Each structure stands twice: as C-alpha cells, then as structure tokens.
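With one protein chain withheld, the remaining protein chains of the complex are depicted in position.
Labels run A and B following the written order; every chain starts at residue 1.
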Amino acid sequence: MTAEKVITCKDLTKKFGDFYAVNRISFDVARGEIFGFLGANGAGKTTAMRILCGLSYPSSGEATVAGFNVYKQQESIKKNIGYMSQKFSLYEDLSILENITFFGGVYGVSRKEIKTRSQDLLERLGLQQQAKKMVGELPLGWKQKLAFSVAIFHRPKIVFLDEPTGGVDPVTRRQFWDMIYGAAASGITIFVTTHYMDEAEYCNRISIMVDGRVEALDTPANLKKQFSAADMNEVFYQLARGARRSGE
Amino acid sequence: MQQLFVFIRKEFYHVFRDRRTLLVMFGLPAVQILLFGFAMTSEMKNARMVISDNARDVQSQQLINKIKASSYFTISEAVTDYRDVERAFKKDEVKCALIFPAGFGNDLLNGGRAQVQIITDGSDPNTAKTIINYLTAIITEYRQQQFPAAALPYKITPEIRMLYNEEGNGSLNFIPGVMALILMLVCTALTSVSIVKEKEMGTMEVLLVSPFKPVLVLISKAVPYLVLSFINFTLIVLLSVFALHVEIKGSIFLLFLESTLFIITCLSLGLLISNTTSSQQTALLICMMGLMMPTMVFTGFMFPLENMPWPFRVISNILPSRWYYIIIKAVMLKGLGFKYIWKETLVLAGMTLVLLTIALKKFKIRLQ
Partner (left out) sequence: MASVTVQHISKTYNAGTVLAVDDISFEVQQGELFGLIGPDGAGKTSLFRILTTVLLADKGNASVAGYDVVKDYRAIRKCVGYMPGKFSLYQDLTIEENLEFFATVFGTTLKANYDLIKDIYDQIEPFKNRRAGKLSGGMKQKLALCCALIHKPEVLLLDEPTTGVDAVSRKEFWDMLKRLKQQGITILVSTPYMDEANLCERIALIQNGRILSVDTPPNIVKAYPVNLYAVKAAEIYRLLTDLRNNPQIESCYAFGEFLHITIRDKDREGEKILKDIIAAGGHRDIVIKKITPTIEDSFIRLMNQPGAGVSGLAIP
C-alpha cells in the first residue's frame, strides 16, 4: 500500500552561523499518520517545525509539505496546514463562536460553511450552551480541545501540534487524544510533539531528535525492542542522555 | 546596609545591560533639545513677499531695499496688477504683500504723510502678526532715518526691549520648558518601568519572600536613575550652552541643586506610579502618554499660564514641572539667586516628601 506522502524532507538543514540547529534530517510522513516528533529542549524540534510550517527558510536540503516546496511555496503551505501550540491557542477575550468564526475566516472557509461547521463543532464538544462564553473563562483542558477543533476547522491536510497537552489533567489528555484519533481516521495527518512519553505510544511512528539530528525513527514497538526498553521513557532517556546540548 | 549596596549594584548592571533603554534615556533628551532649539522657533525668517510698487520712485525703492536687506523677507516677485497679488496668495506662494500707491514718494516729501498697504495671510494669524510687526518696525525705522526731524508732534515712539533676551532669541523660551518636560517624562517612566519589570518577570515574588525590606527596593531602584538623570541633565545643559548658545546667567551650582531636587521629585512620582500596575506596558503608557500632555500644556512654556481660565491654573499647580520651570527660568535665564525662588523650592520639596510617603505606604508587600 503506497500511502500519499504529505511531508517529505531530505537532508534538511538550518544553521545559525556555525551552529547547526537542524543537521541534515530526512524523513517522510504518510497521509493519515500520527507522527510523533520528539526531542529534548534545544534539540532542534522547534526549528524544524517552523521550517515545515512555512515560517522559516532552511539553509539547505529539501522538504515538501502537502506537496508544496518549503522554499518557494511557503504561503501555500500555510493555507493547507493547521497549527496549535500550548503557548497560543485562542483569543481569551473573544467568545468561543467569535474565535471559530475568526479563524475560519482567516483560512478562507466560506461563511455558509463556517455556520454549518461551527454548529457541528459545538455539538460534538457539547458546548452549544456556552457558544457566547469568553474563551478565557474556560478551564485549560477545554481550551485545548477547542483549540484543536479550530485548528482542523478548515479541513487541512496536516495539523501541527506543538505540545498540545502540556499541564492538562490525565482525563482531558486522553479525551484530546481521542479527538486526534478521530481526525487521523478522517484522513488528516497529525504531526505532534510532546513531553509525555506515554503519548508517544499513541503515535504510529516516532522520530527523536538529538543535537539537531534524527537519532531514532520507527514505530514505538520497534524502538523499544531496539533499545531493550520497557517503555518510551527509557528509550528517550537512553538517547537524550548522550546529548551534548543539554548543558548549553 | 550591605544589602542596599548590593541591590544598587544589581540595578546598575540592569541599566547598563539594557542598551535600548540607555539609548532612549540619553538620546531622547538630546534630540528634543536640538529639535526645539533649531527647528522650532517662532521667529520669522525668509517669509516670502510680493511687492506691488505703483510709485516707482526713489523713496519706494529705498524702502524696498531696506526690506530686502533684512533677513526676514524674501521678495518673490514684483508685480503691478492687483489680481497677481491675489493669485500669489491663493497659490500660497507668499505670506504677505506690500503695496505702494502711485504717489508714495511725493506724498511723503510734500504732505509729510504717506500710506502703504500691508496684506498678510490671516489663516496663519501668529505668523501674520509677526510679519506685520516686523514690517511696521522696518517702516518706522526708515521714516526715522530719512526724516529724523519729521515733526509728528507729540508722537510717542515706543522703544522696545526684550529683557533677558535682547536678541529675541526664540529658543530661549523652550529650553527650560523642554528640560522640565524631559526630566519629568524620562525619570518617571524609567523608574516605574524598572519596578514593574520585576513584578512582570516574577523576581519581585522571590524578593518579597526574603528578609529584604520593601523600602530598600524603592531606594535601590531610584538611585541609579538619580545618577543617570543627573548626567543627562548635564548633557542637556552642555548642549544648550554650546550648540544653542544659551548663556547661563545665574549660579550653576544652584541650577544643579534645584535640578537634583526636581529629579528626586520625578523619581518619587515614578515609584508611586509603579504601585498601580503590574504591566510594563501600562506603566510606560501612564508615564509617557499620561503625563506628556498635562506636562506640555500646564508647565507654562508652550502656552502662557496667565492666558488660561482659572480652573486650569489651579490644576497646573499640582504639576511639579510647573514649579521647576519657574525655578529654571529664574536661575538660568534671569540670573536670580535663591532669595527669589525659595517659595518654589519649598513647594517642590514638599511634593517630593508627600509622593515618597505615599509610594512607600502603598508598596505592596503581597502580590494581590
């Protein structure tokens, strides 16, 4: 089965002066995959993600996202992806409905579609009564779930999630991952980074970056076999322990 | 005591490692002084004038030459038709017109009196008035030169002098005002932002949970800015003296002493403002924007306070810069001694005490 490749990158590099933030990484992500992109702080994850989101130019190497070139077609990339991070999700002083309408409009969803889809979204999350409530008043877990729904509102091919479940309680985290499973089943590719190693297990495949390079790329089961580890925590620990960049 | 010293040293580190703020702190006053001094002057120079000389005689020519010789006017053209004059005004090519009637010279020599018409652009009344004054002065001077014994009996010719400013140096008005404005804005803004920054970064929280006394925080924040503002003030004075050729008539020592007092007043105000907000942006807005308008309007250097209705005059008394402006004018421009400004000094000192006390009392020993 040849699945369509929604992300490809080959020898992708980003350097700042002499410092190689991302050092010749290569991997592919297939359509509908849940791809975990792991690594310690400073390993180069964020830099790599920014390139794939069309926010930054690589220094060398090739990459395509949703079929678009990261050098020449950054705007097309941005139109075809969704993005959500822990640091920013929605506007706290706008209501739920206002946020949905705003982001829908930004991504070019027609007004008619926005109406139907937002009703659908609110129903699925059980928030019909709270549509006019300010997002700032919601508990963190709900904000994150709502933010994810908004990120896929315009039915992008790929959605990038940057530590989406940070600090959230265990139950909400799992509800969040239920939503991720649902999205993946409908054909949206998920590119997610996380600090929770048990969440790494939910992914189809994982890559672990250390010091700017991809040091592991496989399914969780295979990685555990490869490193003789009981869980992903141990795999990660073994890899990250040898990193030189954690002290700098 | 050692705590205080260490804290002050830390504050100096912060200040010197923040290049951008240093730039604003020293750059802004310098730029303002130079701008106000050179660019903004209410003097008139090179006003364009159109002349319609219908007389074309010796006298009219003499008067025209005299006007040309002054640096106030640039003669743009000589026309004969009244409609050309009108057109020149409409096109905004000139600021004024001077029209000699046909028999100007004759009237003057034979009848002892003649008329000229001065037309100015009234849509800019201040400039228009100045132009009228200049022209009138030149004309009067011409008449006196040509006809010294011209007996216009009992005519009292006013002799005009501008005390303390014989040359009519326009920038003199602004320098004390700008000093007051700059010191007020910069000192207040920088001090309050520095304190609020600690709140925003979270380090204030750590400081609170320590034996460190709150009053020491306030003092140590104020000291570096006191020193820097002092240097800043010196810079402003030097600029004024050497670039703008302003003469300091009074005691330099007294000038610096009073300015130090004013700086402390402003720092106290900054400390007080820092208690009201936890966001650097808000602190900056309050200090720069919130204080700027009142300071510019109510200090009295842009618009005379005497012209304002009395409620405004009462409000202006609250502003420290208003009192400092009086003091600076007295010492710097008039050369007066302490005897003449003790009242204003007392007001400033009183304000400082009140501000400091309130700032201390309102200093939050908890986060909420």
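Operating definition for what follows: contacts are C-beta pairs under 8 Å (C-beta built on N, C-alpha and C of every residue); 3 or more make two chains touch, one makes a residue touch a chain.
The model shown is predicted, which means the values in this text are computed figures rather than measured ones.
Although one chain is not displayed, chain A still touches it through residues 40-42, 126, 139-142, 166-172, 174-175, 177-178, 181, 185, 195, 197-198, 201-202, 220-221, 231-233, 236-237, 240-241, 243, 245-248. Residues of chain B in contact with the chain left out of this view: 2-3, 6-7, 10, 13-14, 17-18, 201-203, 205-212, 365-368.
Operating definition for what follows: only the chains that are shown with their structure count from here on.
Averaging Cα coordinates per chain places chain A and chain B 57 Å apart.
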